[in-house]
Structures are given as C-alpha cells and as structure tokens.
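Starting off with a structure, shown below.
Of the protein chains in this complex, all but one are displayed in their positions.
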Amino acid sequence: METEGNKMKKVLFATTALIATASVAAADVRLSGYGRFGLDYNDANDSNINGVSDTTITSRLRLQFDMSAETDMGVAFDARFRAQAESRDNNPGGAVFNGARFGVVWEGLRVNVGNIIGAVENMPGTYLETRTAGIGIDGAGFFSHVGNVNNEFFNWDAYSSAGVGVNGVEALYTYEGFVGHISYSDRNETIAANNNGGFDRAAIMLTYSWNDFGVAAAYQNSGAMWEDKTLVSGWYDGGNWGARIAYADNDGISKWGLYGNIDIGAASNLVLFVTSEDSVDQADVNAGRGDNRVASTSASCAAGTTCTDTEGETYGINWSYDLGGGASFETGYRRASNDNDTFQAGVYFSF
Amino acid sequence: METEGNKMKKVLFATTALIATASVAAADVRLSGYGRFGLDYNDANDSNINGVSDTTITSRLRLQFDMSAETDMGVAFDARFRAQAESRDNNPGGAVFNGARFGVVWEGLRVNVGNIIGAVENMPGTYLETRTAGIGIDGAGFFSHVGNVNNEFFNWDAYSSAGVGVNGVEALYTYEGFVGHISYSDRNETIAANNNGGFDRAAIMLTYSWNDFGVAAAYQNSGAMWEDKTLVSGWYDGGNWGARIAYADNDGISKWGLYGNIDIGAASNLVLFVTSEDSVDQADVNAGRGDNRVASTSASCAAGTTCTDTEGETYGINWSYDLGGGASFETGYRRASNDNDTFQAGVYFSF
Partner (left out) sequence: METEGNKMKKVLFATTALIATASVAAADVRLSGYGRFGLDYNDANDSNINGVSDTTITSRLRLQFDMSAETDMGVAFDARFRAQAESRDNNPGGAVFNGARFGVVWEGLRVNVGNIIGAVENMPGTYLETRTAGIGIDGAGFFSHVGNVNNEFFNWDAYSSAGVGVNGVEALYTYEGFVGHISYSDRNETIAANNNGGFDRAAIMLTYSWNDFGVAAAYQNSGAMWEDKTLVSGWYDGGNWGARIAYADNDGISKWGLYGNIDIGAASNLVLFVTSEDSVDQADVNAGRGDNRVASTSASCAAGTTCTDTEGETYGINWSYDLGGGASFETGYRRASNDNDTFQAGVYFSF
C-alpha cells in the first residue's frame, strides 16, 4: 500500500540543475521508510502441527527511494522503488527491491506506468485508520478490507512492495476535494494458453470529500474469475474521532464493514471494526462457478493450516500510542471469519 | 554502458574527513541515475505466436551508487554498483544490484578491478549519439554498433548493468586529447573442462581527438570463438552537427557503419545511421568454423522469434526533444538486417 509511504516526510537531498539551460529545474533522490517489529501470536501456527511456534517475531524494514526531475515547463517526472526486508512466522528474508513505478505529473494530473498504485487499491475508506492500514504490526491479513473475500485476497491491481507489480498504466486526476483514478494492466499470454493464460484488469475509482465527510466508489473488471468487483465507502472524520462504512460486491459475494476510531488522551488512538462476509451466491454455485472458499490451493490457505471458509464476521481492535519522533507503540487483536485469532504488539518508526 | 552515467551530474553528499590526520581528504557516497519509459512496437512479438503483444511497455529505473575516498597523497579510490529495475516485452523485473567495480585514480591514470568498463566497450565512435546510446527508449538491440554481428552481440568485455561482469582488470591513461585503455579478464575453468571451460579476453583501445575531430581503434583477442575483433572509427563533431564512420572486422565478418546527427531548432536533435554487415568469410566456413548466424541458440535468437541471419543493412533514425531539467522525449525507428522492425517513443529523465 501507498498509504504509509505518503505520510512520511521525505529526506530531501539538495541538488543542482542538470543542464545549463534548465535554470529553475531540479532533480533529486530522496530516501525514506520505516521499521516495525514486534511479537505475533497466531493460533494458526503450532510447533507440533506446522513446525512454527504460535508466537513469533514479525518485522519489516522498508527503505524507499524516490527519484524525480522537473522540466522547464513544470512537468515533473518521478520514479520509485523500495528495498524491503521482512520476517513473518519466524522466517526472515534479506531485503529485496520491488518493481519500479514511473510517473508524469502536471498540475492535478498524474500518469503512472509499471508497478502502479491501482484504482481499487487507492480507494479511500477501505483500509483501517492505523499505521499498518490493518491491525497490529503487520496488518494481520487485512480481513478488515471489504474487497478481501472468499480466500481470494488482494485480487485487484495494487502496488507491490515485495514483487514486481502488474506493469500497468493509470491516470489520476485531482481537483479540490475530487479524485478520479483509472488503471489498466495486461498480463502476457503464453503461447500454449494463448487467449487464456493472460488476463487484463481495468478499474476506476472516484472519490469526493467535503468538510469532514467523504465518499468513494470503485469498480474493477477482470478477465480472471472472482475479480469483478464494486466497492463503495463513506466516512466522517471529526479529528478526535471518526466513523466509516464500506461495502463491496466481490463477483457476487457481498461484504460489509463498520469502522470507528477515537483519540484517547493526548497521544493514543483506538480503532475498532467489524466486517461481515456473505456466502457465495447460489446462482454462482448453480452456474458451476464453484466455491473457492475451501479450496486448499487458494492464496489464504497456507500449507500446514486448516483452510476454512472466510464467510462470516471478523472483528478487531487496534491501540496506538504515539512516542514522538515518528515512533509509536502499536498493538492489536483480531478474530477473523475463518476462526483465526491473532494478537500483536510492537513498535513502528519512520525515517 | 558507461556513457549515460558519466554524463550525469552527481548528487554530492558532503562528508567530513574519516581520520584525524587526513585534513584534506574526503570520502563520500553519491547517488544518481535515470528513469526511462515508453512504448515499444516490435514486429518480432505477436500475441498469437509468442504470447507477447507487438506493442509493450519498455522501461528502466537505474539508481547508481558511487563511493569514493582520497588519500593524503591525492590518490583516489572509488567503487560503483547500480540497482536497476527493467521491463522489456511486458515482462517486468524487480531492481537488482550488479557486480562492483573498484578503481584507483592518480592524475591521468586509472586502474579498475571487477566489473570493468572494457577497452572495446569504451571505444569512442561506436555507440550512437543518443541518450540510450542506441535507438529509441531501450537501444533497440544496438544493431548500430559495428561489433555486433552474426547473432553474437556484445561478445566483448563490458560493464554489466544487470549482471556481475567479467571480474577483470584494466588500465586507462588520459593525456590531453589522448586516451589509452587496456583490459583483461579470465573466466574460471571448471575441472571437467579443465583447459576448455574457461577463456580469457585481452583488449586494447587507443583514441585521439583534436579540435572537432577524433579517431579511435580497438582490438580484442579472446580464447572463445568469434571474439577476436578489430574496430576503427573516425568522427567530426561541429557542435550543431556531426558525422561519423566506423568499421569492424569481427573474426572475419566485416561491418561498416555511417552515422550523422544534427540539431533542429533550439531543443531537438536528429540521429541517423546505416550499417552493413558482410557474410561469413568462405574460408571460415571451409575451415569448419561454421556459420553462427542461423543458430537458434545464439544470444539474439530469442525463443518464439524467427531467427534469421544478421547479414545485410540496418538503418535507423532517432529524434530527441529536450524538455529541460534533465528530461527529454525520445523516439526512434530502426529496421534491422534480420528484417526486424521496432518503433519506440517515450521519456527519459536523469536525477
């Protein structure tokens, strides 16, 4: 997700103009990022079943490189990649770079190419009002997002922090409280599969905010199964407290979410949510589209775990305490609709 | 290639002396690089044949790290590596580092170790006078280089931006308009192959420029087939326009190139070229050295493409429009001697 990166103040390295005639232009490289680490209790892990202790270290170190140049006419070009090291379930990895995103910006218009943000991903009112955009230290699986259903999570175009992304194109237009966003990606087809191996995704997102209120909607059309989806959200953000509602129709599977957040004292903030995912529409089942919820091969059914339906209610709570200087203590619990319990606590610091 | 990196103004991070006694010495890390992205029409791609659309995104993001230290006596040590993300034929990759090059510089003399530049690679008058050093956004295969023949491209020691390089050694000496360059690399032998698995390359390059004129020549001797080569070039660069001629004998295969470039108006520049590659010498064929040109396993015969002889004429045109601030619009067309057509357009920006 982009949310975290965008919040950070960048480290600006002053540079001089590259070309003699470009007296007002500048080019630079900025480094920023965050570290987070803590303990993750996850009842899906068990030393005797999958060899992973139920309590493990979860951590991430992200260093983001933002590069840019500006033409004489004021058109800005930029590019971004990240080096990120991550440990989940006590399985650490060395840092790796992700795929690059390139952008052109002119006044309210931005066009991106490569590892794009994605229109659905960028929709306001879908991620939690927390530092991880989910619960706890690592997001705890992001069951809070109404687009995540049917053991098919993140089946929309989104900026990839650890991979190469979708190599798509997108355009964003901002005018006062309004943002419009369209995105498109196309996967290469293989010769064998010809017209089946590759697929494309097209998405649109519209949002408008006024005073303390906002609404948003997004739609994705995809050549792959289970990926056509419509999302809507609305919110109130009064500064000290906020409330939000979100709904998605995920190729026939409905999911609702209710969210609230409130400041407690000078430095801490509480976030609560509940979501409810409907069962697969009988028409879909009748049409032979199947039920992916218990498929052992789906993304959320990890080896060694008991893969269960994600139908039903998920609820969670997150408490954040601001330590100043870009650091905070974060802790959160959530009980997912597949009966998975996680509890996490740790620290988060930006640089 | 080094050309692009050397043109850029570096982002200098001021540092202080590392050792108390080294009052005039300094050490630093500099970050620079470029991004480029655009569309590539390539008639070698076809969704119905190799599963790749004939028009795809081509992009690269390069972030270069230049590190250096200077001794009390004025001898400079430096080192370089790059992190680079690239997408060709709609197949994006995450950024990876290449192999490191280490250098020692004292007055006009430089000695490098590791991922060396290479004497043949560094020869002036061989690459195009464009930002990519080839045609379009990604160089379009660099058919314009007279050392690239017989479907055996880049078979000389050269700095590798995406790999580890040849782990060689080289020395460069500059005195006024003269540059001399010798390089050497040796590949490890395997036990099985013993004296056959590994091979070495030795090369020398000499160049001299005076007023608006210059000449250069290079020679490589290699233990591997098709790699002994001699190159010569000569050029005139009058500022607003230039002309160049180059010739190479590539282990018996001759290739000629004619090149011209001219400024158009205040901000744009046009580059044109034509090359002509001779057939393999009959003596080589008689001697059983074979004809590599139609070998389906050679480097330029990618899977899914019709691999044809590179004998014959290649011509190309590139148009560049300077946007200021280190950014430019680039577009180019070339028709290669193997009947491959490419047309590319996009932007290029340095930082």
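A and B label the chains in the order they appear, each numbered from 1.
Criterion: a contact is a pair of C-beta atoms (placed from the backbone, for glycine too) under 8 Å apart; a residue touches a chain by one contact, two chains touch by 3 or more.
Keep in mind it's a predicted model, so treat the numbers as computed, not measured.
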| item | value |
| --- | --- |
| Absent-chain contact - pick from B:Ile49, B:Val113, B:Ala133 or B:Leu270 | B:Val113 |
| Chain not shown: contacting residue from A:Leu31, A:Val105, A:Ile182 or A:Ile317 | A:Leu31 |
| Sites on chain B contacted by the missing partner chain, in the whole complex | 13, 15-19, 21-22, 25-29, 65, 67-73, 75, 77-79, 81, 83, 96-100, 102, 104, 113-115, 163-165, 167, 169, 186, 188-191, 193-194, 197-198 |
| On chain A, residues whose C-beta touches the chain left out of the figure | 8-9, 11, 13, 31-33, 35, 37, 47-53, 57, 59-61, 63, 83, 85, 87, 89-96, 304, 322-327, 347, 349-351 |
